[in-house]
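Note that one protein chain of the assembly has been removed; the remaining protein chains are unaltered in position.
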Amino acid sequence: MKFEVPVAITEIAAYIGAELVGDNQLMASGINEIHKVTPGDISFVDFEKYYNASLNSAATIIIINKKVDVPAGKALLVLDDPFSAYVKLVKRFRPFEPATKSVSDSAVIGEGTVIQPNVFIGNHVRIGSNCLIHPNVTIYDHTVIGDNVIIHAGTVLGADAFYFKKRAEREVMYDKMLSCGRVIIENDVEIGAGCTIDKGVSGDTIIGQGTKLDNMIHVGHGVVIGRNCLFAAQVGIAGKTIIEDNVILWGQVGVNKDLTIGKGAVVLAQSGVPGDLEAGKVYFGTPAEDARARKKELNWIKRIPEIWEKVKGI
Amino acid sequence: MKFEVPVAITEIAAYIGAELVGDNQLMASGINEIHKVTPGDISFVDFEKYYNASLNSAATIIIINKKVDVPAGKALLVLDDPFSAYVKLVKRFRPFEPATKSVSDSAVIGEGTVIQPNVFIGNHVRIGSNCLIHPNVTIYDHTVIGDNVIIHAGTVLGADAFYFKKRAEREVMYDKMLSCGRVIIENDVEIGAGCTIDKGVSGDTIIGQGTKLDNMIHVGHGVVIGRNCLFAAQVGIAGKTIIEDNVILWGQVGVNKDLTIGKGAVVLAQSGVPGDLEAGKVYFGTPAEDARARKKELNWIKRIPEIWEKVKGI
Partner (left out) sequence: MKFEVPVAITEIAAYIGAELVGDNQLMASGINEIHKVTPGDISFVDFEKYYNASLNSAATIIIINKKVDVPAGKALLVLDDPFSAYVKLVKRFRPFEPATKSVSDSAVIGEGTVIQPNVFIGNHVRIGSNCLIHPNVTIYDHTVIGDNVIIHAGTVLGADAFYFKKRAEREVMYDKMLSCGRVIIENDVEIGAGCTIDKGVSGDTIIGQGTKLDNMIHVGHGVVIGRNCLFAAQVGIAGKTIIEDNVILWGQVGVNKDLTIGKGAVVLAQSGVPGDLEAGKVYFGTPAEDARARKKELNWIKRIPEIWEKVKGI
């Protein structure tokens, strides 16, 4: 997430109560997760094993729980609990604004777009032209929708990321990360009924141009889906996964987080994808593997009794 | 879909810009997919391999992309892109009518039926008597619901078929088929919360009398479900499949398109049904097979190490 205007690092430090180490003239441009940061951004790190990745990332300002050497041109904000400090910044710079009506006055809706009854459109939403938003759809704040998009009834765009920090020592063990990313739906996308597309934690969840989603599809926070993909009903995709153009996922496929499915790959129904898939191939099974190899395996299983007959006397 | 009154074939030909070949006195009674056509209907075909099936179907008028011999008593409407011509006819004869209120004035609702708040009821919907429609349900235009039906909250009846034509040469690759079928819910059906029942492309999606659906069940376009079926939560059924009476599907079962599940069959939880299932049997697994045979297979798999012990020295 980018701030509307850059914010002085000294103001940030004071706000979260951190010790500022390094360049105190820096201006922060936004707050972002490690895989989304660009120069000027604030990021945070609270595990020693990720210190190097964070310090060497594009982030200019790092909220950190130990005073370490500062890379040139960067600054640290040192305090005990970087996670909570980061959440505090999200609350300040992207505060939740309760709605006062079903379609926010701050929403911008393009020409020729039809909004059916009982739709909720939050603050700062932008919807392009010639869209059709069916009844009982919920569009959270800051969502961006292109032109010629169809959203079927009951679908939810922009709910919070499912992202918690475990605090084993507390009675309420999971501490909520506040999401400040958005959902971006590009032109010519169609989304079926009863889908849920979560916003990114700090970056955006993106559904690429011309992609078509059937009903009851779950897309986790920060997922990036390419162009002209086709997903059948009840598919689920976990956070931050990348799905390239022209990918086809059949019904009830589950896809793990933080992986990439290559261009034009096809995953057959009910498969579970645990890791990266190469482009252009067909996959099946849990875990998903080459579909032909997997189907051969199913045949081999049927031959175990035959093998047993041969060896039982040994 | 049937037209309200028959339409002269010459009017159809002029509207879509087709060359009329054959009997020019015909009156068209409706538009339908190949598996739903009845005499008088218009159908379309754009792949040479389906020409014969289409020409020999009950359809009287065939929109086609090649001038071929016309069967007696029929007519062809010849043009380059039958798919787009068909969509154009759907748009004309079943145009989308944006709603002006949450419950359309053209909806007919029977005596004793309770409509809870925040329900959307579209144009030309018919709901019988003594039904209970819970909050936030969406009922698209032209849906028909019988008597004594219960629909739980958040369920969506009549969203569009997930049906696209691939146009590999275009930047936006998938071309949307417009659906003009309906959803028909017969008497004494109960549908759980968060379900999605899509309308048929040209025919109807039907849920038979006394059938009970748990929550979050997806029923694809044109599916026909018999009487007294029982489906547990999160079942998904792809387009045009036929499920006969008394079928039981347990939780998270996935059923492929264009197949038939015979009367009284039972499919155990999480199974995936790739093809027809015989009546009266119990099935399990992906792909779903006889449940007892499948469970034996699972036991055989556990014995592979024992087999290996016998043969490793060979």
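Which chain is which? They are A and B, in the order written, and residues in each are numbered from 1.
One rule holds in what follows: a residue touches a chain if its C-beta (ideal position, glycine included) is under 8 Å from a C-beta of that chain, and two chains touch if they have at least 3 such contacts.
Computed from a prediction, not measured in an experiment: that's the story for all the values here.
Peer 1: Write down which of A:Ile64, A:Leu213, A:Ala238 or A:Ala265 is the residue touching the left-out chain.
Peer 2: Considering the complete complex, A:Ala238 is the one touching the chain left out.
Peer 1: Footprint of the hidden chain on chain B, which residues?
Peer 2: Looking at chain B, the ones touching the missing chain are residues 114, 116-118, 132, 134-136, 150, 152-154, 187-188, 190, 192-194, 209-210, 212, 214-216, 227-228, 230, 232-234, 246, 251-252, 269-270, 298, 301-302, 304-305, 307-308, 311-312, 314.
Peer 1: Could you pull out which residues of chain A are in touch with the chain that's been left out?
Peer 2: 96, 98-99, 101-102, 118, 120, 136, 138, 140, 154-156, 159-160, 162, 164, 171-174, 176, 194-196, 198, 216, 218, 220, 234, 236, 238, 252, 254, 256, 270, 272, 274, 286-287, 297, 300-301, 303-304, 307, 310-311
The rule is simple: only the chains that are shown with their structure count from here on.
Peer 1: Find the geometric centre of each of chain A and chain B from their Cα atoms only, then give the gap between the two centres in Å, rounded to an integer.
Peer 2: Their C-alpha centroids are separated by 32 Å.
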